[in-house]
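For this depiction, one protein chain was excluded, whereas all remaining protein chains were kept in their positions.
Naming follows writing order (A and B), and every chain is counted from residue 1.
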Amino acid sequence: MENLILQLKNQIIEALNLEDMTAADIDDNEALFGDGIGLDSIDALELIVLLEREYGIKLANPAEGKEIFKSVASIADYISRNRKK
Amino acid sequence: MTTIAEISITPAGAILKGRLISTADITGLYREFAGDYPKFFKMDSLCKLGFVAAEILLKDISAEEKENAAIILFNRNASLFTDRNYQATIRDNNYFPSPALFVYTLANIVTGEIAIRHKIYGETSFYVVDSPDTPLMEEIAAGAFLTSSPSFILTGWLDYDDDHHYEAKLKLVRK
Partner (left out) sequence: MESVMIRKIADNILSPAGLDTIANYNYVLSLGTQVRVHDNAFDLPEPFCGSLFLRDKILARAKECIPNSEDYTFFESLCILSACNAIAHAQMNAATANRIEAASDDVIFILSTTKGNVDSLENDLDDPRAYLATSARKIAGHFGNGNEPIVVSNACISGVCAQIAAVRALLGGKYRYAIVIGCDVLSKFIISGFQSFKALSPECCRPYDKNRRGLNLGEAAGTMILESCEEDECCNSDWLYAASSIHNDANHISGPSRTGEGSYRVLKDLLQVVDNDEIRFVNAHGTATPYNDEMESIAIHRAALDNVPVNGLKGFYGHTLGAAGIIETILSMKALENGIILPTIGFESTGTSYPLNIANQIGQCIQNGVFIKLLSGFGGSNAGIAWRRDPNRKEGGGL
């Protein structure tokens, strides 16, 4: 799980162009949207693409994203249960 | 129209009101003249170029004046640099269309990015022309004063061909 979380943080930083940020700057349970890291609606869409490209997970309903994308820990948890690759 | 200020940015650096103020690249200019806006790194190159040019030009303009300003920009490439990057995400053998790229496949997004940063609620327009020498740029900017009353217009040429060929030649004009 720890490896997955670190890998995921790096993928998020790269995919979302979070320049000036490193994996160490993101707490596993910190809110990704709103006051925490401050991601927005386009980032959420890009996270959907990331899940599909890197882990073969297709979100059938984008509304599911709201729960899944709460924090890096919640995404990692979802990936570990649903990954296809 | 009277020109209040002018800036030119190319790979050789930035020239403000005729004086060379920096030889940095676009990201270098961002660090030098802004630095407090992480969203900069999410922008495509055309937006980054427009963003730093606007950042320098609008530095001393009051919020009140900016609210009713207009942004009217021109170029030749529209968003082609990003269009090509987006096209690469929809190849048959590697099909993962990127929303973060797609949103920048519209040239007028840069006018929106500048409006958001500076709280400009006036007109934002983007036109595509053949070259920066065209008289159309002046005519169109002057035309805005015929049907609206912006406090000033941020206008001019903003084109991004590739990392070695780009040019911002923007100015602030009043009626």
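Assume contacts are C-beta pairs under 8 Å (C-beta built on N, C-alpha and C of every residue); 3 or more make two chains touch, one makes a residue touch a chain.
No experiment lies behind these values; they were computed from the predicted model shown.
Enquirer: Name every displayed chain that the left-out chain is in contact with.
Expert: If we consider the entire complex, the absent chain touches A, B.
Enquirer: Specify the residue from the set B:Leu57, B:Leu80, B:Ile153 or B:Ala168 that touches the hidden chain.
Expert: B:Leu80
Enquirer: Pick out which of B:Ile9, B:Ile26 or B:Ile109 touches the chain that's been left out of the picture.
Expert: B:Ile109
Enquirer: Footprint of the hidden chain on subunit B, which residues?
Expert: 71, 76-78, 80, 83-84, 86-87, 90, 92, 95, 97-99, 102-103, 105-109, 111-113, 115-116, 118-130, 134, 136, 139-140, 142-144, 146-148
Enquirer: Tell me, which residues in subunit A touch the chain that this view leaves out?
Expert: Residues 40-42, 45, 48-49, 62 of subunit A touch the chain that is not shown.
Note that only the chains that are shown with their structure count from here on.
Enquirer: In the complex formed with subunit B, which residues of subunit A make contact?
Expert: Contacts found on subunit A: 15-20, 38, 42-43, 45-46, 49, 52-53.
Enquirer: Which residues of subunit B touch subunit A in their complex?
Expert: For subunit B paired with subunit A, touching residues are 38, 40-42, 96-100, 103.
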